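Apart from one protein chain that is not included, each protein chain of the complex appears where it belongs.
Chain nomenclature is as follows: A, B, C, D and E, assigned in order of appearance, with residue numbering initiated at 1 for each chain independently.
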Amino acid sequence: MRIQIVNPNTTVSMTEKIAVAAKAVAAPGTEIVAATSKSGPASIEGHFDGAMAVPGLLAEIARGEREGVDAHVIACFDDTGLDAARSLARAPVIGIGEAAFHLGTIVSERFTVVTTLSCSVPILQSNLFRYGFDRRCARVRAAEVPVLSLEEEGSPARQRIADEIAAALAEDHCDAIVLGCAGMADLCAFYAEKFGIPVIEGVSAAVKLAEGTVALGLGTSKSGGWAPPIAKRYDGLAARFLEE
Amino acid sequence: MRIQIVNPNTTVSMTEKIAVAAKAVAAPGTEIVAATSKSGPASIEGHFDGAMAVPGLLAEIARGEREGVDAHVIACFDDTGLDAARSLARAPVIGIGEAAFHLGTIVSERFTVVTTLSCSVPILQSNLFRYGFDRRCARVRAAEVPVLSLEEEGSPARQRIADEIAAALAEDHCDAIVLGCAGMADLCAFYAEKFGIPVIEGVSAAVKLAEGTVALGLGTSKSGGWAPPIAKRYDGLAARFLEE
Amino acid sequence: MRIQIVNPNTTVSMTEKIAVAAKAVAAPGTEIVAATSKSGPASIEGHFDGAMAVPGLLAEIARGEREGVDAHVIACFDDTGLDAARSLARAPVIGIGEAAFHLGTIVSERFTVVTTLSCSVPILQSNLFRYGFDRRCARVRAAEVPVLSLEEEGSPARQRIADEIAAALAEDHCDAIVLGCAGMADLCAFYAEKFGIPVIEGVSAAVKLAEGTVALGLGTSKSGGWAPPIAKRYDGLAARFLEE
Amino acid sequence: MRIQIVNPNTTVSMTEKIAVAAKAVAAPGTEIVAATSKSGPASIEGHFDGAMAVPGLLAEIARGEREGVDAHVIACFDDTGLDAARSLARAPVIGIGEAAFHLGTIVSERFTVVTTLSCSVPILQSNLFRYGFDRRCARVRAAEVPVLSLEEEGSPARQRIADEIAAALAEDHCDAIVLGCAGMADLCAFYAEKFGIPVIEGVSAAVKLAEGTVALGLGTSKSGGWAPPIAKRYDGLAARFLEE
Amino acid sequence: MRIQIVNPNTTVSMTEKIAVAAKAVAAPGTEIVAATSKSGPASIEGHFDGAMAVPGLLAEIARGEREGVDAHVIACFDDTGLDAARSLARAPVIGIGEAAFHLGTIVSERFTVVTTLSCSVPILQSNLFRYGFDRRCARVRAAEVPVLSLEEEGSPARQRIADEIAAALAEDHCDAIVLGCAGMADLCAFYAEKFGIPVIEGVSAAVKLAEGTVALGLGTSKSGGWAPPIAKRYDGLAARFLEE
Partner (left out) sequence: MRIQIVNPNTTVSMTEKIAVAAKAVAAPGTEIVAATSKSGPASIEGHFDGAMAVPGLLAEIARGEREGVDAHVIACFDDTGLDAARSLARAPVIGIGEAAFHLGTIVSERFTVVTTLSCSVPILQSNLFRYGFDRRCARVRAAEVPVLSLEEEGSPARQRIADEIAAALAEDHCDAIVLGCAGMADLCAFYAEKFGIPVIEGVSAAVKLAEGTVALGLGTSKSGGWAPPIAKRYDGLAARFLEE
């Protein structure tokens, strides 16, 4: 099967890291197709970046549908554009945030999320509440590291995240950690070993959920809230997206 | 004071109807500036339309900020792009959906929402839940009239909505009706008189909330979840939006 | 339009301060009529005071209805007697607590309430929960200043409230402050300037919500939970209230 | 021990019926003292009646405290004035509504409440929600019988309530019935036998809860939300209540 | 009336202490029958112990039913096996955890639970949430004393619990304490006197609730979620339980 992973920001090095993480956990028969959005911010930090990233993301979802991929993964921990992508797709669509939360509830009684910047905290809290996972999340913490610092050699980001995990284990009554950014996809094993508890990362979680959903022959239901868009006139730059 | 009302779809006749409704309730010193999005769908019906409308909406919010408007109203009942717009603005930003819900809780113990199409029902239910108003809403009903049919002379839409209101009063144990579409802005008084209960419409509700918020000197808090976007590189069509 | 503001305690100096705050934000065509309850406690601190204040409050609501006021504001942050007042009135009735919460959710992602005494904290928490605003409130804090100390020259109350606001900003992850007592109506601008965040005060918030509701022709729905009282025999002092 | 049952309306025949129901279930050592409020409505139907009944109720609570009763029961199913009464009392205070709900969750998985008039439905729904029992209540139904019709010989009230119970069993997926009015205290056994399911009535439930609470030496905590009223000046008729 | 109290662990000294506590509060006409489970762990600490204790508990419930007891009390604060016991019984069944929570909400605005080990904390939190009492519980604390240390002379357990109560009163904004283990049944009066607030203990609370429920003629509803087990083949050791 082919699973398309869309990085909804435009930073190619981040897509590459995501692809590595995805391929590392993909089953033998799974082909990972990693796509970088062609329109949007270099990183998604806060509501504005997220909203501006969606049309570029949806263009990749549409392309994937046309090319017949079996599932889509949205590789932003905010699950940016998830409902709109589901409206567009017949294949299943999985956000890396929700994927990590699903697995977090399976292996831990209460998990803490460690994300990048505090501007993402209310977005993740709102998602947890909407998904029904808020009672299973001890706390959402920000390590105060910019997303793109995770791409830099020698950045103190890795240490700051470790410090935040240590604080979570000391203060939050949590028994697992969820890493709250696609850019942390390569750090999962490191922290799991260091702290001796389950550490869940969204890209790999979403790949496994996607494989499972496809293997069961399940796709996005088209008869409810994710029914296909109604054909209509589009204007301006938005029309340009639809052409591409 | 100047209140900008942004119609986040591209249908100018709908903007005009919205502007009439807004001006009809504006206080003497209030100037209503109605803007039509230059990019997006002709109407917003479902998640995909909503997501694609946001960049065009945000461009108008940004323009309004530069021009120094005192408040913004987002004239789609889904409150499309509300969090992103608040990140962008220092002036207060009010969605017509939330505005109607706020006033609905003031004048009724339980209200029913009557919207256009059933694809909007889960979006409004999710908003009600996130805002904390779900317990005050008896039900969200769809009259199954397309948004743009409200723009057509002689359309049966007006009657279908009346039928749905009648059904709500008979079945839902509600004591007020909230009209769930910006395109119904001109129908409020008609139904209120016909049914003898409070009928709340979002455009007029948002104008009054905006006037009140501005009069108190309140603006969008910039120190929490709606902090300004972090400056960064934007690519592709998204960069074009930022230029405009 | 005429808006009646009822101070449900019997302290006239507090009514005067409330009237000043109300008139300061009233629109040109709005006449503010401030009434002091003739029966009840000198201040409302806790459940007993609140319950005992209600008949005196309702007498003023009834008088206002007879005199044809266009809206009522209940100037106690506990929203004392709100449901009973709505049962009595055809004009809209707005509590200053709920009014502040409504605007708080529009301009901030999460607000902290700073009230007077800790006996009011569970009352406000219960209101926030019933209204559905509990998720938007970071915390309810008491500055431990008696209500009437706010009426005294040279009282340390103003400083204690400032200290509590500072503590809220440091500890609560909130991005706005709601002042939780009608007696703080004159302090709003002072703290807003001092701390550089939105500070919301209920009297002014309620006046603007009342103006907006009236301008839209909306009144309290009489067909649901706030239907008019059923005519019946009243005995004892309660009968005296009805005579007056 | 002595348990005071306060009928917060002024209808003596109803107090007598309540006293009979209370004495019928009281343990050998329990003395039931039934008091009728001297001030308020002849029956409590809706928010206004409830609010106006509270001072008269509190006067009886205060008298009971002075006379050293061991517990208080508030014999209105709306639990009118419960928090204020608890502020006033050191002895435990139990509302007949909450008492019936407590026992309802012990003997049934989901109960339906059958009350008198529909104006009481939102009050009971709000109580169930605040108490945390809403998930255990299948539905709150009104038989549409005025409270005082329960006092009339030959009234159709008894049959209407039976019809409503039958409807509940057929439609609500409930496995017990809670009778939602103090005036139904004499009907409990009749319906229990007729329908063969647990039927819970508040007066008797509250007596048993009061006996149990007193036997354990428990009283209302005075260190939290129900701390004693702060001494202060009272004016007008409210001051008259305090004198009596 | 006869009330059977089942200690679902196999430690007889604990049953004896429970029986003493139960008899100390039982009404004159109440006979307390204390039973010790014949199968299961010596103490219940965590999910595994709880699950393994249930068949032994149910055997005692079944025996009690055959012998015609009037009510059953499950003397483990986790309310182990409560739903299954209710399925088996026509008499009412009351867990000591739920009993303490019921009374806790009657005498306090917010209580803190002090239990033995932290492995019980999520179990109690889950129960509080399912019962609807989570909003009334300030916090669940563990004193980190093993259950059976409460049976040892000269154990530091009594002091550790006192320390935890003191911490709760200082930090939790609670106004009562619920003791979260059947093994603490003899400590209730000691702490109540020491700290001057209501201290609620489950065994005595359950006895009084059981007496009250029986006195009202109420039993477990058999028409809903607690309908009797459907007769069927049982295999293995489980079949042995049914024989006994």
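A few comments on the model shown:
We adopt the following convention: a contact is a pair of C-beta atoms (placed from the backbone, for glycine too) under 8 Å apart; a residue touches a chain by one contact, two chains touch by 3 or more.
Source: prediction; values computed, not measured.
Although it is not drawn, the missing chain touches A, B, D, E when the whole complex is taken into account.
Only one of E:17, E:72 or E:86 touches the chain withheld from this view, namely E:86. Note that of D:60, D:109 or D:164, the residue touching the chain absent from this view is D:109. Check E:75, E:94, E:123 or E:185 against the missing chain and you find that the one touching it is E:123.
Residues of subunit A that touch the chain left out of view are 25, 27-29, 92, 94, 98, 102-103, 105-110, 131-136, 173-176, 189, 192, 197-198, 200, 204-205, 208-209, 211-213, 215-226. In the full complex, subunit E touches the omitted chain through residues 10, 37-43, 45-56, 58, 81, 83-84, 86-88, 119, 121-123, 126, 129-130, 146, 224-227, 229-230, 232-241.
Contact between subunit B and the absent chain runs through residues 121-122, 129.
Throughout what follows, only the chains that are shown with their structure count from here on.
Chains that touch both subunit A and subunit B are the following: C.
By residue number, over half of the touching pairs seen at D-E are also found at B-C, the match among A-B, B-C or C-D.
At the interface between subunit B and subunit C, over half of the residue numbers involved are used by both copies, so each side presents largely the same positions. The greatest centre-to-centre gap from subunit D, using C-alpha centroids, is found for A. Centre-to-centre separation of subunit B and subunit E, using mean CA positions: 53 Å.
Shared interface positions of subunit E, i.e. residues touching 2 or more other chains, are given as 109-110, 135, 173.
Judged by the touch criterion defined above, the protein chains form a pattern that is neither an open path, a ring nor a star, and not fully connected either.
Pairs of chains in mutual contact: A-B, A-C, A-E, B-C, B-D, C-D, C-E, D-E.
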